[in-house]
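Excluded from the complex is one protein chain; the other protein chains are retained at their positions.
Each chain carries a letter (A, B and C) given by its place in the written order, and its residues are counted from 1.
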Amino acid sequence: MTSPAPFIFEFLIPLGKIIAVILYPMVMVIIMIWLERRVVALIQGRLGPNRVGFQGLLQPIADAVKVFFKEDIIQRNADKLLFNIAPVLVMFSSLLAFCFVPLGEPIRIGSYELTLWIAQSSVGLLFVLGMSAISVFGVIFGGWASNSKYPLMGALRSVIQVLIYEIPIGLTVLTVVVLARSIDLVEIVRAQQAGKVWYGFLMPVSAVVFWISGIAETNRAPFDLPEAESELVAGYHTEYSGLKFAFFYISEYAHMVLVSSLVVLLFFGGWLPPFANVAALSFLHKVPGFVWYLIKIMFFLFLYVWIRGTLPRYRFDELIKLAWKWLIPLSLVNFLVVVLLKLLL
Amino acid sequence: MSFKDLELNMGPQHPSTHGVLRLKVTIDNEVIVRIEPVVGYLHRGMEKLWESLTYPQILPLTDRLDYIAAVSNNLAYVLAVEKLAGIEVPKRAQYIRVILSELMRISSHLAWVGFQANDIGAITVLLYGFEYREDFLDIFETYAGGRLTINGLRIGGVPFDLDGGLIGRIRKTLARLPKRLHEVEMLLNENRIWKHRTQGVGCLSAEEAIEHGLTGPCLRACGVPWDIRKDIPYSSYEDFEFDVPLSDQGDVYGRYLVRMQEIRQSVRIIEQALDRLPAGDHIAKVPKILRIPAGEVFHSIEAPKGELGFYIRSNGTDKPERVKMKSPSFINLQSLPSMCRGGIFSDVVSILGSLDIVLGEIDK
Amino acid sequence: MPDGLNEFPDLNAVHDALAARFGSAILESTFVQKELSVRIKTESILPVVTFLQSEQGFNALSDMIGLDHPGTPAEGRTRFSVLYQLYKYPAHLRLRLVVDVPESGEVDSVVSVHKSADWAEREIFDMFGIRFAGHPDLRRIYLEPEFEGHPLRKDFPLQGKP
Partner (left out) sequence: MSKPPAEHHPFLLTRLDRFITWAQKNSLWPLGSGLACCAIEMIATAAARFDIARFGMELFRASPRQADLFIVAGTVTTKMAPSIRLLYEQMPDPKWVLAMGNCAVCGGPFPTYSVVQGVDKIIPVDVYVAGCPPTPEGLLHGLITLQEKIAKSHPTKVMFKPNARRTE
């Protein structure tokens, strides 16, 4: 081949995608941080950041720049290697998971088909779940390496919490897999398109259990025990300062974006427009799928903030009880019912 | 590092110790084995300082004891001094004192519910509580010029009279209050997480509570109707009709319910006082240099936190020989270890919050 | 019997019972400002408090107060006094007990009777240096352990020792 086109397609586009896969979560995180501070402020009858940039939109950027120029403290008794690895691990795993998160159907540019994901794999969903579970290692390393009591307790709480809530997540994901006959995220969305009903409406129990467990996985209120400020100071990242702390901070938000994306992909039709069956509303199809996707993600991110602004924090034993007594039995029964119905119908 | 008998040091700088309290907590995994409060990080030597000041000079310093309800401290102090010096306070002044101290009680309880909710993780309630409290601080600002430590009373009466404008403002603020309390209660009362965190946590039976010397809402949450305003009325409290809210749970939830009801009773008292505000002077004639003949007196009142008393011993000069403050938080905090027995680490935060301690009056 | 006490039969009954049981231990009783104050011998504080708690129903110790009166030893009293402010619930009676303590003397701790005496006694120890025999954990409560002197003693300067 002599034309330069293949070179562009084979090298530059993947490069662009790699940059995009880092930028996209980052942009979402920045929006999310801003959204959280503004929305929580509005819930509480305040204004929230509104001095930096238009309506305070530059606030997260100011925070990031400031944090970048902060002193980095590694305390004397810390395990330096693990202490340094932990934030990188957390950040890396949450960004890597985005490789397999599709943003929409492929776009045709001339003869070239541009896919809106970095990698499509038949086990994409497993990979994403696995990556998000790896970040708990970062939390353990961080909490243990700090050689301090509060971070250690925070890390332990985090491990137990994540481990327990993996179970209902796995069981509810299985119901989706059973219906879609695939663990490829793109195929799952296509199956919802073909079935004309989003799985969230077909299996509301799965969607709710997945969402609750997702909040617990991301250590957010009301399950924010690992960093419960009134008990554990700042939890596992108490001893972190500067950029490393920012890594934890950003990855927490990236994780939220990831969980919201998963909920949307698995249960709410990803980039599919709503009311696909209603002919009168067919103009909704004119809006690009990506926009629908973002709107849905934003809704779930807003839910995160809403919940945080409303609910108190669970106690540790209640948190475990909630999982063992409610979520796990519920998701088990739900799984059985879905499988039985699938077999019978 | 072993997780059996892990010693945790909460404070003196910790987000939920309400100031500079230090708790030495020994935990076995998440269960509390031992807990020991360490106080004194805010010990300012008030009692020593008071011995070198004249009686009126002491008054503004009492504001800094329980700084969330400053007028209550003033009231206990001036009542003790007046009792010792035999000063007769005009009826109007007594009513204004009641109004001010009940307003303080409301603002203190509003701040409390905010802190308590924040400790349990409901940050929004903290901001609601503080927003509603601002209205009351506005009243104090209009009345005395300060927001928090307003030095709102004087020996012999009150420094300023209540005028019509301020009375209207108080009424307006009180009229707004029920809706706002309802808003807070909607967020908390039937909230499952809130109930899990507060019900059955930090229980104390009535006998235990009396044995520990507990006073105030914490005692009334155990079902003991001990309210000095009713039992040994002072400053014309006998003129007003009000109930003493009780709860028989003795847990954190009970303390929350009692305090929310107390706000409503305070509203009742203030409305009655405003309706029947007698005419007359607002301050008695008190000599510029107050010399009190030798003697001793103990007088206590029902402060938002409990029984707040002053023991004053005079020696015939214009300065007291000894002023001792009986602080409710000091006694209430002592019961923390018994309340936390067998609890979970997270409970410490919620129990400590429910005691409504103020380090200023514990450490003096 | 102090003047005016017979107008308050409840309190009078308590005083009579106390006088009947511990007649020799009572040094002085005063009734001023409707407050009954009974000065008793130092060594009999624990039995008196126990008696009042178990048989007279004074179930709460509101406060303990330390006093330093360096001028008075000449009048036959010692340098320090410790005051016990007792409260009877639900009868709403108050009673003040006073014991005198010499400069290096000790008082019996009443923690075994009233739990709220624990910190109160530590506070008096911290501020005055009065020791309480039998207190489970007599340490400074407000000041750091290294602090020298006892601030509420009259000979302690306000701004601390230089």
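Going forward, contacts are C-beta pairs under 8 Å (C-beta built on N, C-alpha and C of every residue); 3 or more make two chains touch, one makes a residue touch a chain.
Computed from a predicted model, the values in this text were never measured in an experiment.
Student: With touch defined as in the header, list the contact partners of the absent chain among those displayed.
Tutor: Within the full complex, the chain left out of view touches A, B, C.
Student: If the hidden chain were put back, which of A:13, A:26, A:41 or A:320 would touch it?
Tutor: In the complete complex, the chain left out is touched by residue A:41.
Student: Just checking the interface: what residues of chain A touch the absent partner chain?
Tutor: 37, 41, 44-52, 56, 58-59, 61-67, 69-73, 229, 233-234, 237-242, 245
Student: Tell me which stretches of chain C touch the chain missing from the display.
Tutor: 142-144, 151, 156-161
Student: If the hidden chain were put back, which residues of chain B would touch it?
Tutor: Contacting residues on chain B, toward the hidden partner: 12-15, 19-20, 40-46, 48-49, 60-61, 64, 67-68, 111, 126-128, 130-131, 133-134, 137, 147-149, 359-360.
The working rule: only the chains that are shown with their structure count from here on.
Student: Just knock out chain B conceptually, keep positions unchanged, and give the connected chain sets.
Tutor: Connectivity without chain B: A | C.
Student: Of all chains present, which has the mean Cα position farthest from that of chain A?
Tutor: Most remote chain from chain A, centroid-wise, comes out as C.
Student: Can you give the whole-Å distance between the Cα centres of chain A and chain B?
Tutor: Computed from C-alpha means, the inter-chain centre distance equals 45 Å.
Student: Would you mind pulling out the distance in Å between where the CA atoms of chain B average out and where those of chain C do?
Tutor: 26
Student: So, what's the distance in Å between the C-alpha centres of chain C and chain A?
Tutor: Comparing mean C-alpha positions, chain C is 64 Å from chain A.
Student: Out of chain B, which residues touch more than one other chain, so two or more?
Tutor: Expected reply: no residues.
Student: Residue numbers of chain A touching chain B in their complex, please.
Tutor: Touch list, chain A to chain B: 40, 43-46, 149-150, 152-153, 221-222, 224-225, 228-231, 233, 308-318.
Student: Which residues of chain B touch chain C in their complex?
Tutor: It comes out as residues 39-40, 43, 45, 47-49, 52, 83-84, 210-213, 224-226, 231-232, 295-298, 300, 307, 309, 311, 313, 321-322, 324, 326, 330-331, 334-335, 363-364.
Student: Under the touch definition given earlier, write down the residues of chain B that touch chain A in their complex.
Tutor: 1, 6, 8-9, 14-16, 30, 117-124, 127-128, 131, 187-188, 191, 193-194, 196-197, 344-349
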